[in-house]
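Here the structure comes first, spelled out in structure tokens, and everything after it is commentary.
The complex appears here without one of its protein chains, the remainder shown in place.
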Amino acid sequence: MADASRQRQRDVAVLGGAETEIVPEDLRSIPEMVLEAVAGALDDAAVQWEDVDAIVTASVDLFDGLTASSIAVTEVVGAVLKPETRIAADGMAAAIHAVHQIAAGAYGTVLVVAHGKASMAPHWDLTEWAMDPVYLQPLGVDFLTVAGLQANLIADSNRVGRCASLGDGACAVVLSSSVPSGAAVITGTGHDLDAHYPGDRDLSTWSGLQRAAGRAYEQAGVRDPATAFAVAEPSCMFPHEEGLFVEATAIGKNTPLSPSGGLMEGTAPIVSGLTRLLAAARAIEGNPGRRALAHGAWGPAGQGHAVAIVEAT
Amino acid sequence: MILEGTIRLPFSYAAGGIGTQFLIALRDEQRILGARCESCSTVTCPARPFCSQCHAAVTDLIEVGPAGNVVARTETPGKGVFGLIRLDGANTAILHRLVGPVDQWRRGARVSAVFAEERTAGINDIEGFVIEGDQP
Amino acid sequence: MTAAKPELVSVTLDLDMTWRYASGDPMDRFLNGVAKGRLEALRCPECDTRYLPPRPFCGRCNVAMDEWGPVSDTGTLIAWTVVHLSIIDGRTGEPRPSPYGMGLVQLDGADTTLNHYLDTADPDRLSIGARVKAVWRDELRGAMDDIIHFEVVP
Partner (left out) sequence: MNAVAVIGTGQTNHAKARPDVTQPELIREAVDAALVDAGLTADDIDAVVMSNMEMFEGRALPELWVAEGAYGTGKPVFKIATGGTSGTSACIAGFHQAGSGAFDTVLVVGFEKHSEGHTQTGMALVDPFWDRAVASGALGNFALSISQYMAERGVTEEHAAQVAVKARRNAANNPHAHLQMPDLTIDDVLKSRMLAEPLHLLDMCPQSDGAAAIVVASGDTARKRGPKAAWVHAAATRHDQPYLGDLDRRLITTRALRSAAASAYAQAGITDPLRDFDIAEIYEPASYAELAWYEALEFCDDGEARRLIDDGVTSMDGELPVNPSGGVLSTNPVGASGVIRVAEASLQLLGRAGDRQVAGAKTALATGYGVYAWSDVIVLRSEMP
């Protein structure tokens, strides 16, 4: 990956964003819930619907019990006759793709939207359908099982510790190539997918996060992560993951983690990473030169990771 | 209003060339196969078509286990006790059920595979792993 | 004589999961109306499009909608077909009977169309432009299949 000739990625501003309150069951429909986040994000970013050049949405069909789950939100994200890219992964991966679209010169302003409703079906049972159908799913292995194995290695617990309470929510963030003065900008991104079969990788580390963070550091010119960040906003669903996060990102032990409150009090599937990006941007806005690290994770025991470095201007 | 809507559909997934050999060996011979990579010598277990470490296609299958050591274990509420077990002769760990008294499960414990009486060429042809010496 | 094919193993897994789908306010009101044999559409204040299904937001104009208007259960057939292929109904896992008629019906009072079953007892009467009317179940539950199908009216 290291290529000295590669240009530093163009800075992308986080113009604004909004999220719905995470509740155990949001009785609104998915479009109603998403509309609140989108309208709030446009308002926060001070942009109009017509200022948005493209939309990246994140959703997972089986989680929503709906084929092509993005069609539920096409209208409320303002994607009618616009370029919409639908990514089936955590919202942070969607945000990173929006950064790539802007850096490629394809679009100026991109709206990123993620939604998830854990209330719709037993979430961990659904995750069995994300496991290898030949070797793992027939055993009843789900994301919780793999997280439990990881917790056993890290914390010597017999089962997974306290879990973030999963609910319903949506988040929307507006990213742009035009950087208003004082805006938080994304200066580096990285994402990574680790081995799927839990016995194939060293579950006692988040090596995928190490790679993802390494890519983001290289782009952002972060040389010493131990002192680089005023704040880190990790996507940790279980208490044992914080240690994995700190080790893999090599951030300083004194770097404040999740001053926003983090995920433990409530989060929604697929939405977590995007809310971390928003929290990270808000944490440093108005403090020029300050940096924050935002993190999204998905899959069993952090198989997928995505990192964005946000810097205040 | 809330509508409770069910989706009910059967799906059928190919086990592939290596997967078929692995599952038939469980069913017909009660043997566990690993896949040995010709490039990097890693033995991946259970046998799968791509080396778990260097990702090269693998064709060389060898018997591993049936005994090994517990690398990690967990109890998933409502679903049972699961462990990662590094079988003798393998470089990677198999994920499967641990059967028997829960309080015996320690990392590093020696365990051995117990095969199901009725076998159908599936991963459940292994009933689970028990502490060595506890086999029926 | 053919050589024996090598055995290929596959793994069968049954999806059987129930989701809790939230209707949202517009659909809730609409289906409450259906339970009384009544149809209504939401109108966009900008472009005047009268929407079925009713939805909270007009995607053409990016505005919220809250103005309801009545919709007739009679309309015009703008497209039709008879489907001869049976597919598994994902709600039950059972095959759905075939053949069956399907149509796009522009109901009087709506600017979008409703896709629904057609009565195919007299297929010669099915034509684009034909007037059709909903045939309702005796007992209404507030669901779209409270309408059994549409039939051509003289």
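Here the chain labels run A, B and C in written order, and each chain numbers its own residues starting at 1.
One rule holds for everything that comes next: a residue touches a chain if its C-beta (ideal position, glycine included) is under 8 Å from a C-beta of that chain, and two chains touch if they have at least 3 such contacts.
Predicted model only: the values in this text are computed from it and were never measured.
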| item | value |
| --- | --- |
| Contact list for the unshown chain, restricted to visible chains | A, B, C |
| Selected residue (touches chain absent from view) among C:Ala64, C:Val82 or C:Leu140 | C:Val82 |
| Chain not shown, touching residues in chain A | 1, 3, 5-10, 54, 60-63, 65-68, 70-72, 74-75, 79-89, 93, 97, 99-101, 103-106, 126-127, 129-134, 189-196, 207-208, 211-212, 215, 219, 298-300, 303-304 |
| Where the unshown chain meets chain C, residue by residue | 8, 10, 13, 15, 19, 21, 23, 27, 31, 52-53, 59-60, 78-85, 87-91, 100, 102-104, 111-117, 128, 143-145 |
| Contacts of chain B with the absent chain, listed as residue ranges | 3, 5, 7, 9, 11-17, 19, 49-50, 55, 57 |
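In this section, only the chains that are shown with their structure count from here on.
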| item | value |
| --- | --- |
| Pairwise touch network: line, ring, star, complete, or other | complete |
| Of A-C and B-C, whichever chain pair has more C-beta contact pairs | B-C |
| Chain centre separation (chain A, chain B; CA means) in Å | 32 |
| Centroid spacing, where centroids are CA-atom means, of chain A and chain C in whole angstrom | 36 |
| Of all residues in chain B, the ones touching two or more other chains | 2, 5, 7, 11, 13, 15, 19, 23, 122 |
| Chain C residues counted as touching two or more neighbouring chains | 11, 13, 15, 17-23 |
| Residues of chain A that touch chain C when the two form their complex | 25-32, 35, 49, 64-65, 74-76, 78-80, 117, 119-122, 125-126, 129, 133-134, 137-138 |
| Chain B residues within the chain A interface of the complex | 2, 5, 7, 11, 13, 15-16, 19, 23, 44-46, 48, 52-53, 71-77, 79-80, 82-84, 86, 92-97, 102, 105, 107, 122-124 |
| Touching residues on chain C, where the partner in the complex is chain A | 11, 13, 15, 17-25, 27, 55-60, 62, 64 |
